[in-house]
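Can you keep this structure in mind? I'll have questions shortly.
With one protein chain removed, the remaining protein chains of the complex are shown where they sit.
Right, chain A next:
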Amino acid sequence: MPGMGEGLVVARGLRKSFGAFEAVRGIEVEVAEGEVFGFLGPNGAGKSSTMRMIACVSPRSAGELSVLGRDPDREGPRIRARLGVVPQLDNLDIELSVRENLEVYGRYFGLSRRHVRAKAGELLEFARLTDRADAKVDALSGGMKRRLTIARALVNDPDLLLLDEPTTGLDPQARHLLWERLYRLKREGVTQIITTHYMDEAEQLCDRLVVMDGGVIVAEGSPAGLIERWSTREVLELRFPSDAAPPVAELQPHAERVELLPDRVLLYVPHGERAQAAVHAAGVRPLSALVRRSSLEDVFLRLTGRTLVD
């Protein structure tokens, strides 16, 4: 598509509506080759709708979209042949074994029997499922299923990997193993687009991300860049007894910004310990105080004015 730039994915004024409801309300996105790009936002922000349009399984309602240099509306099957898709919910073939899931899926791409057999062995190794190769999918744990779904998405050696909330519902060990595998793919040069509502995941994995809310992009940048732009270096978290209103007025002068949460008060400050001393000197006595580095979660709070809720 001429004039659409060089990115693997380029969206201009992209919109998606379902009847009267507009899930995506005009977004601009450009994903470069080799990059890990994130869509961050609460449920209902329009992340998954955007991902489905990029995956060529949901026609756009308006705007322009180019994926791998082609128009999904006209060349969907051709683009899909070069994509790897990890959906939000595992949709493995439960009537097939672990190995058959990889082999049969590879055949859908038109790959030869010999090729998929070798590839399946390789991917089982990658997903650490070699010893479960002949098990039924139902017998796998949540983490194993997720790894198998990711392995399946790699069966065609995709140019672009789309991961929709890859670690939702996994325990910490399983998440870290997955992150490690995704990082390995990044080093191998696989471009990835990830949606998540986990801030730590976005900080761990993404080179660049956009924050979506209500179908629009509210901020864009690298995780560090976003924190620098929208938050302070440190955050002082104070807890107060639940029966008394926190003394917000007294805290205000000591912070660049004060965020009142149901269970605690956040003070956005350049130096946490200095702020803590100043608050103490002003006679404020919280139940507990904690100084931490600013995170994407703080950016999110700032941008959307609320905590992440499901």
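As a convention for this text, a contact is a pair of C-beta atoms (placed from the backbone, for glycine too) under 8 Å apart; a residue touches a chain by one contact, two chains touch by 3 or more; residues count from 1.
Throughout what follows, contacts and distances are computed from a predicted model.
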Looking at UniProt, which of "Gfo/Idh/MocA family oxidoreductase", "ABC-type quaternary amine transporter", "Heme exporter protein B" or "Transport permease protein" names the chain we cannot see? "Transport permease protein"
Please identify which residue in A:L14, A:V36 or A:V85 touches the non-displayed chain. A:V85
From the list A:S58, A:T191, A:S231 or A:S294, pick the residue that touches the absent chain. A:S58
Omitted-chain footprint on chain A covers residues 18, 52, 55, 57-59, 74-78, 80-81, 83, 85, 87, 89, 91-96, 100, 104-105, 107-110, 153, 156
